[in-house]
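Pasting a structure here, questions to come.
All protein chains but one are shown at their positions in the complex.
Per-chain residue numbering starts at 1, and chain names A, B and C are given in the order in which the chains are listed.
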């Protein structure tokens, strides 16, 4: 309450809280009175008070997410992707492949290469959310079929983006992990739909979403019954224009404190420049990432989307060599 | 090309451009060679070159949007919303109402009040995209029915948000303007769907979208055949936490240079604080806005969402008085 | 305190607070204990607790600035600039002139023109903080002399930037208002130095400073005894690249709630584009600004700095005409 709040104003706030059915903790200082509001959904009701006279500020004390929180579940969630575990103390999982599925041949060639060097999953977009309606929008279902074929050929699990609720069932038929992209992190109809199918979800952080909003987006999926959510940091939008986005690695250790869900990092989208991908992949693993999502293309100069940020095979090999060395060193890092 | 680019590297770039079918303008300086790439879709192909050796940087010269651009259409678009014109030299249109439709009585009461004071449209959310799955999500179709009823009672046109492609047809049956919210500005399936129906669209700017991305989102709608798009600035996400968002009024005169589409401003969402709404509404109109989207609630302290930023009736009346005075003064401002 | 905090942890925090000499308000809820810390400088000590076990979060309740706050002084400060009042209910003061002082002739020509059209102050940089060491850095003292001469010729008061403590005395000899630029808003040695001289100060907001940091910077000046501080919003740095900065007009009504100091707006720096200056100047006044700082140059295409954002005389005249019309309308707006 403000400094000048009257007894009547304080009483009115208390009454309003009780009407709604929430509990109250009143703290009267010499200078100022604090009204603590307690209840399982108190946060959602804050707007019901905000206009009452005498209120200075409404400050949330508890976190608004639940199922995603460490308080709810202390042990790390390990997501089982068709036998490949992601999270906890398991090996870092590399998910590699082209930005877009462009054709069968290039996809199989890429899948074989990355599988041979240690990747466990194949990434590739069949439905592409593009900023311009005139850019290449992906091959759709025929792209999904190519991904399924590549899985058969290589044993790699497949991760691909779904962009609208109507496509969820179709995508789930072909892929092992449903990716929700940065532009759709707050597409709640989509989040609820992927929450209803029995497939692991890779939830990219919105390019201007706070960690709290990201975990609330995860909460949308979790609250529908799907507990297999992997978070994916992919760079946030800042004033810096020298890189495509700013990779926010602070959120890896932070998310690992706040949530039990695994955290994956996409250094390709986050930097927009292939020469920065290897160092940032190493940094992500050093910071505690459980997985990496990396764009690889046999001929990046011919890619239909995001060629500038794709590794060619030689650059991918070098990254994998360095990662193995780093992972071996980090394995000796005793867990917290 | 880089300083050190060889003749062979330059030739390879030229070849690649020709293969794709684009035209070329070569400029050879003493120190540096520039390769100009010309074609109706050149921007979309930039990734096809970015990996070639010898390239220093790829710089877009022309704007990537077309139907939305002033070059394409010099005269202001005036969107006809059931007889109410928005855009061009027409009067500023005020769209007012509660954040969410909470019940018939409060909606009708609000509609009558704002209509009496000069508003031409009623706003109100039936489908609410909420950050938390535990917040009030709107009344859905029954909310739409209340809006339609309020239209009958008052003659106000109705604007309401649609959040997913599957709801577009349903919403279009009840409302006069389909609003696409900030979290869905890059939900391309939704943009395409609203592009296919014959209803005006109010396209809110993504909270971290550049003006270019906003106009490209409009392009998604326009390219489906729906030319009745109104842009709506509603605040962007910045480092400043004292207000909910930062209202970016620079974009009003800027958008009016770049595009022929009308520009509306939402000072309620942009400030998050009712006491800032009136001054920012006035500022928006002074900067050249064609319309305002304002939250009004008969009892803001009881609102189920966003009460803190809603005007009560007295505050709305004061805003309308000031707006009339300002509009009269601005009417004497000779057009550019 | 955290949910799991023990009695001993709570006691330890209470003890630590008492040691420092601050007062305490303890609020014990069923689920959680809040420790309220009260004292004139409590904010500065927050770090002394932040490491104690059992603490969940430290939340500032009161604002950290004092002399700048409305609580400290309810009435608007009116800064007297050699007889020209800025702030309160006084007329909007236009400060116009070239970005840099480039020569006597152009300065006098500009001063005469803007004075004839209603400007009350002349702006012009003699010491320029330039991002590149290779850009034009200003004429220094000879520039200040030209400004003083222009004042004699026209009666305009003079505002010019000071960039380092050692120059404060020199600048104060020639100018009527000492401007502290955006890059120096947290140059505390400079703030303290301008706080010690008896000249009004125009304090530009740091391009990435919150309103709170801005008012704390003002507090540095005020706490040295200089009460004549004018705040100046000049655009903040955001992700948007279509304009040079994002003009944050939200802060005008917000600052007017938080502080008694006058608020000036610089639409030239904030937009970086002369065609946006007039609409944004109008918007600033509509939002409640007490003054405007505008770049005017007789031949913007020949300016040594920031020509793209300077108005030529014709554009300035048009802005002044519109401002007069707007001001007349706003004068009828009853004060809050």
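Worth pointing out:
Operating definition for what follows: contacts are C-beta pairs under 8 Å (C-beta built on N, C-alpha and C of every residue); 3 or more make two chains touch, one makes a residue touch a chain.
Fair warning: this is a prediction, and the values are worked out from it, not measured in the lab.
Residue-wise, the contact with the chain that is not shown comes from C:166, picked out of C:59, C:89, C:116 or C:166.
Here one chain is not drawn; of A:270, A:292 or A:311, the residue touching it is A:270. Those residues of chain A that touch the chain absent from the view are 208, 210-212, 236, 238-243, 246-254, 257, 270-271, 273, 275-276, 279-280, 282-288, 322, 325-326, 328-330, 332-333. One chain is missing from the display, and on chain C it is touched by residues 16, 41, 43-44, 47-52, 64-65, 129-136, 163-166, 183-184, 186-190, 207-208, 213, 216, 219-220, 223, 237, 274, 299-308, 310, 312.
Mapped onto chain B, contacts with the missing chain fall at residues 3, 23, 25-32, 34, 36, 38, 57, 59, 61, 71, 208, 237-239, 241.
In this text, only the chains that are shown with their structure count from here on.
The most central chain, judged by the distance from its Cα centroid to the centroid of all protein Cα atoms shown, is B. Put simply, the chain farthest from chain B by mean CA position is C.
If you average the CA atoms of chain A and of chain C, the two centres end up 39 Å from each other. Chain B and chain C, compared by their mean Cα positions, are separated by 31 Å. Separating the CA-averaged centres of chain A and chain B is a span of 27 Å.
Residue positions of chain B with contacts to 2 or more other chains are 208.
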